[in-house]
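Below is one structure, written out as structure tokens, with a few remarks after it.
Then we have chain A:
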Amino acid sequence: MNEWMSTYYLYLAALLFSSGVFVVITKKNLIFILIGVELMLNAGNVLLAFFSRFDSSLNGQIFAIFSVVLTVCEVSIALAILLNIYKKQRVSNLEELQEVGNE
Partner candidate 1 sequence: MSELILILIILFLPLLSGLVGFISKYSSIISIVGVSFSFLFSLVLAFDRKVIRFEWLWVEGVVFSIHIDRISSVLIVLVNLISLLVLIYSSRYMEEDNGDKRYFAFLGFFIFSMLGLLMTNHLLLLFVFWELVGLASYLLIGFWYQKESVPASARTSFMINRIADTSLLAGIILLFRDGFDLTIGSEPILWTILPSILIAVGAFGKSAQLPFSGWLLKAMAGPTPVSALIHAATMVAAGVYLLVRVSPFLPQEVLNFIAIIGCLTSCYAAICAIVRHDIKKVLAFSTISQLGYMVLGIGVGAADASLFHLITHAFFKAGLFLGAASVINFMCNAHKNDSRDMRYMGGLTSKLPWTCRSFILCSLALAGLPLFSGFLSKDSILLGAWLFATKTGSWAYIISDLAIFTTLLTAFYVARMVLLVFFGTPRTNLTNYKYRESKRLYFPLVILGVFSLFIFFNLNPLGHSSYLIEYMGFPIQHLEGSIIPFLSILMVISGFVLAFSWFKPGAKYTTTYLKNSQPKSGLGIFALEGFQLGELYRRVGIAIYKLSLAAAYLDRQVIDPMLHFVSIGSVVGSKVLALIERFMVNGPVNLSASILAFLGKRFAGLSARDGQTQIIWLLVMVILILGWFIFF
Partner candidate 2 sequence: MQYLLSYIFLFPLLIAFVMLFIPSEHRGVFRRLALAATSVQSLLSGVLLYHFDKQLKPSSWEAAFQFVEQSDWINLGLGFIGDLRIEYYLGVDGISLPLVALSSLVLLIGVISSWNIREKVKGYFILYLILSGSIIGCFVALDFFLFYLCFEFMLLPMFFLIGIWGGERRSYASIKFFLYTLFGSLFILIVMIGLYMSIEKGGINSFSITAMLDGNYLEDSILNPAERGKIIGRPARALAFIFLLIGFGIKLPLVPVHTWLPDAHVEAPTPISVVLAGLLLKIGAYGLFRILYGVFPDMAVKYATWVASFGVLSILYGGLNALAQRDLKKMVAYSSVSHMGFVLVGLASLTSIGFSGALFHMISHGIISPALFLLAGVIYDRTHNRLMDDFSGLASKMPVYAFFTAVFFFAGLGLPGLSGFVGELMVLMGAFSTSVFGYWLAILAVLGIIISAAYFLWTIQRMFFGHYFVRESVRKENMFDLTSGEKAMFIPLALFVLLLGIFPNLILNYSNETIQFFINYISQFRP
């Protein structure tokens, strides 16, 4: 792999991250927002996996695998909370949740 190839990976990660950010800040539905977060996290995974090429002990790839698992945990927690919210309020839209704050 040569020098200019490696920048592609970085661009990919940046693209993933920024599209994740875009989704997170534009979408109103909580599921979409979660997907956006996933994209952002995966940008990190791409980085890790890519950088571990320069590491003989492949720490980066191990890290990436762990991170994927953690992401799954996170999403499951998020979905559980979402379910709770939906059960109680019939709402899956972030904009409609505006109760916490100083009166």
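As a working rule, a contact is a pair of C-beta atoms (placed from the backbone, for glycine too) under 8 Å apart; a residue touches a chain by one contact, two chains touch by 3 or more; residues count from 1.
Selection criteria: all candidates are chains of the complex that A comes from, given by their letters.
Source: prediction; values computed, not measured.
Interface record for this complex: partner of chain A among candidates 1 or 2 is 1, by the touch criterion. Considering their complex, residues 21, 24-25, 33, 94-95, 97-102 of chain A touch candidate 1.
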